[in-house]
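Note that one protein chain is taken out, while the other chains of the complex remain in position.
Chain IDs A and B follow the sequence of writing; residue 1 opens each chain.
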Amino acid sequence: MHKKNKRAQEEIVGFAMIIIIVAIILLFMLSFYLKSEKKDIIESYEANSFVQAFLHYTTECRDYSEYLSIRNLIFECDKGESCLDGEEACEILDSTLENILMKSWPTGENRPIKGYELQIIADQTELISFTKGNITGNYKGAQQKLPPKGGSNINISFRVYY
Amino acid sequence: MIKDKKGFQISFAWLFALIIGAFILFLAIYGVTKILGTGGDITSVKSGAEIGALLGPLETSFESTKIVLLKMPVETRIYNKQNTDGDFGKQIIQVSQKNLGKWSLTEIDVSFQNKYIFSESVVEGKDFLIFSKPLEFPFKVTDLIYLISSEKTYCFVNAPERIEEELLALTYENFIVGNCSGKNEVVCFDEEIDSNFQECHTNVDTGRREVQKGIQTMFFETDALMYAAIFSDKSTYESQIKRIMKRINMLLLLYDDKALILSAQECPIEINLLILSNIVNNVQTSEDIIKVANAADDLERENDNARCRLW
Partner (left out) sequence: MVKIMEINKKAQMKIQQTAFMLIAVTLFFVLVGLFLITIIFSSTKESSELLREESALLLVSKLANSPEFSCGEAFGTIKINCIDSDKAMALKYNINTYSNFWGIDGIKIRKIYPKNSEACTSENYPNCGEITILSSEGTGVSNFVALCKKENIEGQISDKCELAKVIVYYGEN
């Protein structure tokens, strides 16, 4: 009688062990399958595209023939020129870029974007510099060099922190 | 003695267990085979879709040529098919991969309306070279994509300087200028045979704007279409030409509507798009391409002289 009872118990234990082993294997496989890649908060092309796009923006500053784009305004600012209405090119550049950045990259504690940094440097001289929000360890950046138009080499550097 | 007479007896429990066990094994093997088959199909379709996604970076903006190397994990066959029905036709890619010495067969294909791939009907290899060139007729129509197996080398003989420079700038061993060997696909420009007396597999007549492969002739305008004729077969080339004409027709409609919008801004457009539209709608084969090119040149001049450019 004792032997019979022990055998049944052994069989049940064996069956239970199989179930436990299979369950553990399944758990491992589940965790592997459920791992998914999250989309980045900011993609690398966004920062690049932002810089390329804002360079084409048509500003309020006019020369004799046309309203200047930000790109051309940077060169005018570098030369210390003024617009047709007497306003300084650098002032218009500054205010326009500030507004563009505010509208394009809203920052805040509860926002995905924590801060940004924009620098426009002509040779070694800083023409424009904007920093807003917090500088965190994660960022996406873009660099753009503008070929000189009879003046300095312009280097644009932009970083978005998240 | 009685025990020996009994002989071998399978108990009912064993019999039952054997039958059920065999049935379970059969179900398991059948299920695995089915999943493997479906998995193979899924891999082929995924490869096709991934190839489509890989072609995205080949979109040119102001560059003249872009190149990517496509590496596949196993020997792969890429079937290049086209459908010329509808407003844009379709670019169809079918991918077949070699697993355990056998080519997977799949009826599932991946199609794109906005891609134009020029290649042989079947391209086989482990790595593929894909490069692109923009087609302008006279505005940018699309990027033509050329697909060749990295196992194939093309040797260009007596090519114009700009072609030589462009090919050498790609810096891939698949393109050789001069010094052809027997293993190369020899492409001769304005010549019957190359200087090593190798037979030319492809003859390009830059004067008559023809590419000849054996008895087949393809007509081209612009370098982009010339490369297309060199790297593809006639049926692919002619089908893609028809699709490109449809694309040009749709773009002309957009430019026509743009002209109306600009006219409302008091910038009247005096560019006659109708002539090119009529010609493009009547293109049957690549032989009609020259008419398209001539009309495109006229339009380009009109656009250059316009107060408000359309493109």
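The rule is short, and it goes like this: contacts are C-beta pairs under 8 Å (C-beta built on N, C-alpha and C of every residue); 3 or more make two chains touch, one makes a residue touch a chain.
Remember, it's a predicted structure, so these values are computed and weren't measured experimentally.
> In the full complex, which of B:I29, B:L254 or B:L274 touches the chain missing from this view?
Of these options, the touching residue for the absent chain is B:L254.
> Could you list which residues of chain A touch the chain missing from the display?
Against the missing chain, chain A presents residues 15, 19, 22, 26, 29-30, 33, 36-37, 39, 43, 45-46, 49-50, 52-58, 66-67, 69, 99-100, 103-104.
> So which bits of chain B touch the chain we can't see?
With respect to the unshown chain, the touching residues of chain B are 11-13, 16-17, 20-21, 24, 28, 31, 35, 42, 46, 49-50, 52-53, 56-57, 59-62, 87-88, 112-114, 139-142, 250-251, 253-258, 261-262, 265-267, 307-311.
Throughout what follows, only the chains that are shown with their structure count from here on.
> For chain A and chain B, what's the span in angstrom between their mean Cα positions?
Chain centres of chain A and chain B, defined by C-alpha means, are spaced 34 Å apart.
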